[in-house]
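Okay, structure first, notes after.
In this view, the complex is presented without one of its protein chains, the others remaining in place.
Up next is subunit A:
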Amino acid sequence: MAAVLALTAVGLSLTFGVMRVVNVAHGEFFMLGAVLAWVVAQAVPSAPLGFVAALILCPLVVGAVAALADTAILKRLNYDPEATIVATIGISYILQQGALSFFGPDARAVEAPFSLRLQFPWFGYSGYKLFVVVAAGLVLLAVWLFMTRSRAGLVMRATQVDRNTARAFGINVDRVYAGTFALGAALAAVAAVLIVPIQQAHYLMGHDPLLLSFIVVIIGGLGSIRGTLIAALLIGLSDGIISMFFTPTLAKIVATLAVALVLVFRPQGLFGARA
């Protein structure tokens, strides 16, 4: 699922690029999105409506939670790199155990908005999965346009390049940070809402996307959206192809090896600029 991986990873990359915060709680924001999608889908009677409502509401709620976490916790730590890592680990535990307490330990399914099934001569494929790819692509395009064309994107990029100069030009850096953190988490939530009809909402589901996102972001170069996208495609596809023809363990070995090699030979990542 390279497309969904790309969405999650872009969120993580954005957070690091602009804020220099390694967000270990990113996987839990993903999980939170999925769990909330289930809650919303339960509240709305019809499946397609529930899905659309979840797609709109969940990123907003998760984004709000993230913005709150940013202003309440990360800001107080002055975005000190080591302290924020520890703090986000703490946030991840709070979110995970919170989901366990309020949502329960069971995996719960959300119905897909439509159940079109494509029949090829030798096997079938879910139409919804293709929709996920398209939707993820559209969201990514929107993020890219937002970053390159809009005023808010300009402000974010300015903050990324030089925080102090940006502040000197009258940019409210605190607000930019809260917004970026929220946007990153909201992207993870969008990815989760898209994936939840395929998988199921479960309180432990944040681990895998977090690990893969980190792999993708390191390979692609921290803070580079283009690099993140290409790395996500690379890792997502190689993971699928290698697990299909060999074993899933080998796929994980290859991905981890790729990270090690990139770190040794090109520490800034494939498309990252030198810090």
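Details
As a convention for this text, contacts are C-beta pairs under 8 Å (C-beta built on N, C-alpha and C of every residue); 3 or more make two chains touch, one makes a residue touch a chain; residues count from 1.
Everything below uses one rule, namely that contacts and distances are computed from a predicted model.
Name of the non-displayed chain as stated in its UniProt record, restricted to "ABC transporter substrate-binding protein", "Cytochrome d ubiquinol oxidase subunit II", "ATP synthase subunit a" or "Choline dehydrogenase-like flavoprotein": "ABC transporter substrate-binding protein". Among A:A43, A:L100 or A:A260, only A:L100 touches the chain left out of the display.
Per the touch definition above, the residue from A:A43, A:V86 or A:L204 contacting the chain not shown is A:L204. On the side of subunit A, touch with the chain left out of the figure occurs at residues 1, 100, 104-107, 109, 111, 115, 117, 119, 122-126, 129, 198-200, 202, 204-205, 208, 240, 243-244, 247-249.
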